[in-house]
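There's a structure below that I have some questions on.
With one protein chain held back, the other chains of the complex are shown just where they sit.
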Amino acid sequence: MKLKLKIWRQKNSESKGKIIDYDIENISPDMSFLEMLDVLNADLISKDEDPVSFDHDCREGICGSCSLFINGQAHGPDRLVTTCQLHMRKFKDGDTIYIEPFRAKAFPVIKDLVVDRSAFDRIQHAGGYISVNTSGNTQDANSIPINKDDADSAFDAATCIGCGACVAACKNSSAMLFVGAKVSQYSLLPQGQTEASRRVVNMVNQMDLEGFGNCSNTGACEVECPKGISLDNIARMNRELLKASVKK
Amino acid sequence: MKNLFSTSIGKKFAMAISAIFLMIFLLQHFIINITSVFSEDIFNMLSHFMGTNFLVQFILQPILIAGVLFHFIMGFYLEIQNRKAAKYEYQKEKGSANSTWMSRNMITSGLVILAFLVLHFIDFWVPEMNHKYIEFLPEDPNRYFKHLVHKFENPLRVAMYCLAFVLLALHLLHGFTSSLRSMGTNKRYVASAKTAGIIYSIGIPLGFCVIAIFHYLNQ
Partner (left out) sequence: MTNSKNGFSKILKSNVPDGPIDKKWTSHKNKINLVSPANKRNLDVIVVGTGLAGGSAAATLAELGYNVKAFCFQDSPRRAHSIAAQGGINAAKNYQGDGDSVYRLFYDTVKGGDYRSREENVYRLAEVSANIIDQCVAQGVPFARDYGGLLDNRSFGGVLVSRTFYAKGQTGQQLLLGAYSAMNRQIARGKIKMYNRHEMLDIVLVDGKARGIIARNLVTGEIERHSAHAVVLGSGGYGNVFYLSTNAMGSNVTAAWKAHKRGAFFANPCFTQIHPTCIPVSGDHQSKLTLMSESLRNDGRIWVPKNKKDAEAVREGSLSPTEIPEENRDYFLERRYPAFGNLVPRDVASRAAKERCDAGFGVNKTGEAVYLDFASAIIRYGKEQALVNGQDDSDNELVQKLGKEVVKKKYGNLFQMYEKIVDQNPYETPMMIYPAVHYTMGGVWVDYNLMTTVPGLYAIGEANFSDHGSNRLGASALMQGLADGYFVLPYTIGDYLSKDISTGPIPNDSKEFLSAEKEVKEKIEFFVSNNGSKSVDYFHKKLGKIMWNKCGMARTKETLKEAIDDISSLRKEFYKDVKVPGFSDQFNEELAKAGRVSDFLELGELFAKDALQREESCGGHFREEYQTPEGEAKRRKEFQYVSAWEYKGEPKDAELHKEKLVYHNIEVKERSYK
């Protein structure tokens, strides 16, 4: 396949970036999208040009490192995959492909397509945990049976890989799907109930401090989420916050 | 509770509450107006009641106006905040792939509705206020229907009203379930409210269109 790539290039966080055009040939439909970029980079290195920087690590869709806004969509046109699992067979010979970084005020660009998503970490620091020490003397794991539906819903919320596609896809750059998923996971489990109020208040406050936008329920996040995390998690977070506020 | 409204979620909760309040008002408004299609007398009677009742005029009307203002101001405020959070534009963005036009353009439909409201106020509310509280004209319990019919003589006005109602329908189609979600409604109820939402969101604006066209045709 032959493709025309339009890639966002930006030297560092201070400089202004722009779209640069690249032509690329001999792309096999069996390649992953990132392998296609590997080919481009090998070519750039051989021509003494600066290769395109992009985040990636596991390349099997679970670490959440890879990002990329491809042809107007987070993680590209395919559904329920991360960019590393997007394959070139989803494109046609001669296609023009726009490749941009995930955009949000809270996700500043580090270089080219690499963005800083540490805002997610800081939200988690604010309350994304259950306060239990590692003693080796916690009660037996089976001492509290958990209703299977709740356990499954908690798991579904916990599948979030923290890639930031929800923020990138959201016209408001809202992080509520991410935060909602984390709040939901813990609020659905008995172990997480004790500090549920504190958790949701602190995490939401941190989320606001980071400069993420508000949710207007467009549902774009849910559609673009590579793990298919449901919008219901946002509603659950809203509910938890209201509950916490009433309790206070 | 005070802290709640300083958070993003608290603000959209407030937005949702005002939306639901306005939707209830809209339903009430519609029920009264639709009587004009069937019976001049009932319409006049209801309008007279609404126009002269102390509770409606001096308690509910200010609350309604405050609600409308709050919904608009909050809407603008949130839009500005959200635009700040998403300050970098994509070179290519394909919103249609993951969301509906109406969900992405609540501000557009909202602005059209606001413009319509200005017209609507000039048409009905300003003369009403003028009649009652500025010029202190004598109350004629049968004046309402005539005034209504008179306003729909102009086909341009009818067209403008209908266009606004289309946008209102789009606004409601997203707003109905969105407000439920913003209030943290359990997914089971959101799912069952969805159909009711669609019926409401299309039915009411369509009904208003019918009223406008009916009176235009029956001049």
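Letters A and B mark the chains as written, and numbering starts fresh at 1 in each.
Just so we're on the same page, contacts are C-beta pairs under 8 Å (C-beta built on N, C-alpha and C of every residue); 3 or more make two chains touch, one makes a residue touch a chain.
Everything numeric in this text was worked out from a predicted model, so none of it was measured.
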Shown chains that the omitted chain touches within the full complex: A
Per the touch definition above, residue among A:1, A:24 or A:110 touching the missing chain: A:110
Residue of A:161, A:215 or A:244 touching the missing chain in the full complex: A:161
Option touching the unshown chain, where A:17, A:61, A:101 or A:180 are the choices: A:61
Chain A residues that touch the omitted chain in the full complex: 11-12, 28, 30-32, 34-35, 38-39, 42, 44-46, 48-51, 53, 55-65, 78, 80-81, 85, 87, 89, 110-111, 114, 116-118, 120-121, 124-126, 128-134, 136, 138-142, 145-148, 151-152, 154-155, 158-159, 161-162, 185-186, 189, 191-192
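One rule holds in what follows: only the chains that are shown with their structure count from here on.
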Contact set on chain A toward chain B in their complex: 6, 8, 19, 69, 71-73, 77, 98, 100, 103-106, 169-174, 176, 201, 204-205, 207-208, 211-220, 223-224, 230-232, 234-242, 245-246, 248
Interface residues, chain B side, partner chain A - complex: 1, 3-4, 7-13, 78, 81-82, 84-95, 97-100, 103-104, 106, 174, 177-178, 180-187, 190
